[in-house]
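Here the complex is missing one protein chain, while the rest keep their positions.
So, chain A:
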Amino acid sequence: MSYLNKAAMRSKTGFWPNNRGTILGVAAFAVVIAIIPFTASSSMMNIAVFSMIFALPAIGLSLLMGLAGQVSLGQAAFFAIGAYTHAILLQKFEMPGPVAAVGGVAAAMLAALLIGLPMLRLRGHYLALATLGLGFIVMIAVREWEFTGRTTGIYGYGRPEVFGIPIDNNGLFFWFVAPFVLIGLVLALNLTRSRAGRALSAVNDSELAAESLGVNTYALRVKVFTLSAGFAGLGGVFYAYQVQIVSPQVAEFHVSVELLLMVVLGGLGSVWGAVAGAFIVELLSEGLRDLIPAIIPGATGEVQLIGYGLVLILVIILLPGGLYQVVKSAWAAITRRRADASAKRSPVIAAADDDGSGEVPTRAFGGLPSETTAGDGLDEVADAAASDARIPTVSTPVAAGEPILEVSGLTKRYGGVVAVDDVTLTVPAGQIMGLIGPNGAGKTTCFNMITGAIAPTSGTVRFLGEEIQGRKPHVGAEAGLTRTFQNLQVFSSTDVVGNVYMGRYRKGRAGILRGMFGLQGREQYAHEEIARDILDSMRLGDVAGLAAGDLPFGRQRMMEVCRALAAEPALLLLDEPMAGLSGSERELLAQLLRSLRDAGLTIVLVEHDVAQVMALADSVAVLDDGVLIAHGDPESVRNDPAVIVAYLGTDAEEAEAELKELEDQS
């Protein structure tokens, strides 16, 4: 029942989560901000100001952790760089405030760029380590350097003025910093939903699949890291204004811990969570500073650390999703109850909703299309696929019959094992080529080398005349080479339509900046529409709103094909697309592939189902033990004795009989 409700509730706003909720949330937050200075006590006001200041680096860190899947243990370093640069530009160079502020943010971003460029090339946790190191270097550098005032720091610069009004008390300062936090919040929220943000979430689910759809992971991560440092730098600018003296303690490690705690507590990757975390941690810090000395007489110094440590540990153990997760599941419980109640009251309307979506009202979740539908509807289904005008457009950059992919001398060695040995192969445009071979013959390794998932030991891969071997998968993908995976690579953090939408990545243009300013709605809706059309044509429209990971295996595979097709590739590589599909799904897919081929698409498929390949492919290549032993039209390959021996065993006659039998079945 709840799944049906979900499906019924899906709508455009479901794809761009809570647009209305966001606007309401931001408006409510703005109202709170406007009121706070009138109501809060002076000590609370002080906490509120620092919460707002630290919310900025926390937002940045949350973007880095949520989108880039990386953590910075030296966020305080960028905060400090912003603060010091701002203070120095004001005090030593007597620059106007806004210029100095821009300088502070730019300096932080530059530092991040320099660290990020080498570190983000490496996979794993290297960025965390490098930022940790940077944190200490910055702290020691400002302490030892005459220019930064050593342990005293930089002081003696003026307070900010806005329209001639000096910002000289906490209330005014709160209003001074608040618009920046609000704008930063909105920009960050926009970014998480933008083309770039969705691409980065996809990378966190499966880097390989995202790259194969044209996502340049490295470039996006460097940009997000730099942006995150920019937020920290801006926080530093306000910090410098507020405290009026920037000393080395701003760069101390426990500031980084504090920022990390804000993000972890708020919920990894949640921008709202980071802001909430900033307020809670500042309150906690202030509270503990009062509380601990009261309990333990004589306690001085950084006593609030005990709370930081405890909360950090407890959140990770008990509440890995942070406050965001708590609020989200509470909200889900409320809406579910409300939906159940309304469904009880008016079952007719709920049913009408289902019909209105135009899909067969099946058990939307939990099974393949029901047997009855598939049984008497096979032809109908095939017809639908063949005559469906909504099949994605196919771009054919080369004339039919011209080579689109040329593989030459392709070899992969693992130590002493040769997985693929000197394979040379040309794929002409506008054909379906089958690549077959026994288990472990090197088919998938070949695919991986062609698409850039792994680098060949030697040999070249030319796609549309350009050498792409050893480049990352997004290079080929941008040029129009897309693939599916034998081991499914589903973006599990989004729904089915979100997955297929990712296929549209290479067709989109909007970058991080446009994403942040929300100037890509039209583009996104157009792509979403296309994604839905493709799903409909493959009879997955009824599950478009479900979490991709919840689909049964066969439908996930179909979804991957949809995702690849959404990219409008010139060359489509399918790795065992038929495995796990039901009979009707196979038929539907085969029909689709034929009509795509007729429309000009070139397809290479690795398949175990020999009969299926022989029936479908225009030419067949056979790999055995990494060596290409045959290549030609299905008829000649079928009769090739070498193939029969290699593929079906040592006894040629028996093998032939088996092959016959297989084909008779088809």
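Keep this in mind: contacts are C-beta pairs under 8 Å (C-beta built on N, C-alpha and C of every residue); 3 or more make two chains touch, one makes a residue touch a chain; residues count from 1.
Here is the rule we use: contacts and distances are computed from a predicted model.
J.: UniProt protein name for the omitted subunit, picking from "Branched-chain amino acid transport system permease protein", "DNA modification/repair radical SAM protein", "Sarcosine oxidase subunit gamma" or "Cytochrome b"?
T.: "Branched-chain amino acid transport system permease protein"
J.: Considering the complete complex, identify which of A:I137, A:A400, A:A599 or A:A642 is in touch with the unshown chain.
T.: A:I137
J.: Of A:V26, A:M95 or A:L129, which sits in contact with the chain we cannot see?
T.: A:L129
J.: Thinking of the whole complex, not just what is shown, which of A:A30, A:V162, A:I316 or A:A333 touches the missing chain?
T.: Residue touching the chain left out of view: A:I316.
J.: Mind pulling the chain A residues that touch the left-out chain?
T.: Chain A touches the chain not shown through residues 71, 73, 115, 118-119, 122, 124-126, 128-130, 132-134, 136-137, 140-141, 143-144, 253-254, 257, 260, 264, 292, 296, 298-303, 305-313, 316-317, 320.
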